[in-house]
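Let's turn to subunit A:
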Amino acid sequence: MSFPLLTLTAAVPAAGAILTAAVPAARRTAAKWLALLVSLATLVLAAVVFVRFEPGGERYQLTESHAWIKDFGVRYELGVDGIGVALIALTALLIPFVILAGWHDADPLETKSSRWRPTQGFFALILMVEAMVILSFEATDVFLFYVLFEAMLIPMYFLIGGFGDRAHSGSDENAAAQRSYAAVKFLLYNLVGGLIMLAAVIGLYVVAGNFSLTEIAEARANGTLEMATNTERLLFLGFFFAFAVKAPLWPLHTWLPNAMGEATAPVAVLITAVVDKVGTFAMLRFCLGLFPEASKWATPAIIVLALISIVYGALLAVGQRDIKRLVAYASISHFGFIILGIFAMTTQGQSGATLYMVNHGISTAALMLVAGFLISRRGSRLIADYGGVQKVAPVLAGTFLIGGLATLSLPGLAPFVSEFLVLVGTYARYPVAGIIATTGIVLAALYVLVLYQRTMTGPVKEEVRELPDLRVRELAVVVPLIAVLIFLGVFPKPLTDVVNPAVQHTMSDVQQKDPQPTVPNVEAAQ
Partner candidate 1 sequence: MSATHLAAYTTSSGEAFQFWVLGTVAVVGALATILMKKAMHSALSLAGTMIVLAVFYLANGAYFLGIVQIVVYTGAIMMLFLFIVMLVGVTAADSLKETIKGQRWWAAACGLGFGILLVAGIGQASLTEFTGLGAANAAYGGNVEGLAALIFTKYVFAFEITGALLITAAVGAMVLTHRERTERARTQRELSEQRVRQGTHVPPLPAPGVYARHNAVDVAGLLPDGSPSELTVMQTLRKRGQIRDVSGEAIADLKALEQRSEERLGRDRDEEEATR
Partner candidate 2 sequence: MENLIALLVGAPLLGAAVLLCGGRRLDKSGHWLGTLLAAVSFVIGLALFADMLGRSADDRAMYQRLYTWIPVEGFQADIAFQLDQLSMTFVLLISGVGTLIHVYSIGYMEHDERRRRFFGYLNLFVAAMLLLVLADNYLLLYFGWEGVGLASYLLIGFWQHKPSAATAAKKAFIVNRVGDMGLSIAIMIMFTTFGTFTFGPVLASTGEASQGTLTAIGLMLLLAACGKSAQVPLQSWLGDAMEGPTPVSALIHAATMVTAGVYLIVRSADIFNAAPDAQLVVTIVGAVTLLFGAIVGCAKDDIKKALAGSTMSQIGYMILAAGLGPIGYVFAIMHLVTHGFFKAGLFLGAGSVMHGMNDEVDMRKYGGLRKYMPVTFVTFGLGYLAIIGFPGLSGFFSKDKIIEAAFAKGGTEGWILGAVTLLGAAITAYYMTRVMLMTFFGEKRWENDPDGNPPHPHESPKSMTIPMILLAVGSVAAGAYFEFAGFVEWLEPVTGFAHGHSPLSAATVTAATVAVMVIGVGLAYLQYGRRPVPVVAPRGSLLTRAARRDLLQDDFNHAVFVTGGTHVTRSLVYVDHTLVDGVVNGTAAAVGGLSGRLRKLQNGYARTYAVSMFGGTAVLIAATLLMRAV
Partner candidate 3 sequence: MNPVNYLYLAALLFTIGAAGVLIRRNAIVVFMCVELMLNACNLAFVTFSRMHGNLDGQIIAFFTMVVAAAEVVVGLAIIVSVFRARHSASVDDASLMKL
């Protein structure tokens, strides 16, 4: 048994969460530093995983396997493929920034001392989420994955419901009511999804006799495990539903704007950039890996839903009055792209979708965190309350613009690479879908630039005249994210090298080949 590196990547933040929670309330600054250090340590471990992973090697590497519940064949089984490695890296990369951005979000309220805000709890919960998300990217046991998939709802619920955004247009009671509404909505949606998935997980066990992803996939591939068509489809739908709620796919998306609107900006980033990625990741790994035939069967419907998500999310983003809700709807649109890329079932589409998960995480984090800095200064989430910020806080406006440009997939920034790959990959198999999805880039420009215009440009509003520019801590959050965006925008090779082999495996899972160019002898001409 080799060194349990993967376990360690999750165990470190988990242990860090417990330690952070144990720090006495009076020493809250120590708790913050502890959490930050733990997240950095996790980042180092993730970097080690990234380096140790050999793109050309086995499909699942750094595997660990221990018996867990013997009676049901449940195992504690870990292993990463390229997709998992990329997403672990994303998660580990974002958490330190989330912590740093939320440095003061959970400080005790000066005005209302009656409300108890456990500062250290906020950071402990974030670390807990990190641990669970990382472990869920590593789990190759369906049951283990399911447990983590559901368990991460608990800390998220408390993060949304317990530490809401203090910038609220309504009264305090109103804010609290909306916050708890958002948290409960988040929980209920995901629980319903999880419940259906649980049924499917049990169904899978009944059919397959164990929970091991690798064993089931292998048995399916070599024909020893036959599934009736309808059984496979039902199981697929059970899994897919849960992931589509989490991802979220239209029309299961309405929890996301509420949750992202009411949560603080770092938590909103945690939701959309990290936790939701588990949904899309799981579509790739479990839906396609376990039920290739059913995936192909469901593809047309899913592509239609993804297209609706893209256009619908973008149109709704245009119509929003609340900055954070706008970003949330933009994310819905982007998740539509990711799902489209996954189910286009072409190499480009799936590589693009995987890159998209990473890039969307980083770009949304950049945009949302800067938006959060802005909101915390003015104390309002309404776009109409801003104007002319560019004049008083040029650096803030500049970083906000870069985050926005990344969101609208400007070439040179990371999301462009992935979005274009998704579009090309989709077009290759479904030209009409590809063209419809392309309208998303126009709408993206619309909502980003309208947002920027209304908040940052124009005459300086009286209320924002005294707005300070970004502070050192905030710059330390934004600048590295932007640097990563630009780096991956012009040189995504480190990421694609890791992802490509994994995508090849997935493609062979679903036994799909890329459509060949209609003009075959181009290579010769080249």
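Keep in mind that, in the parts below, a residue touches a chain if its C-beta (ideal position, glycine included) is under 8 Å from a C-beta of that chain, and two chains touch if they have at least 3 such contacts; residues count from 1.
Keep in mind how these were chosen: all candidates are chains of the complex that A comes from, given by their letters.
Everything numeric in this text was worked out from a predicted model, so none of it was measured.
Touch with subunit A in this complex holds for only one of 1, 2 or 3, which is 2. Within the complex formed with candidate 2, the residues of subunit A that make contact are 188-189, 250-251, 253-254, 312, 315-316, 318-320, 347-348, 351-352, 388, 390-391, 398, 405, 410-412, 416-417, 420-421, 423-424, 427-428, 431, 434-435, 438-439, 441-442, 445-446, 449-450, 452-453, 456-460, 490-493, 496-497, 500, 503-504, 514-519, 521-523, 525-526.
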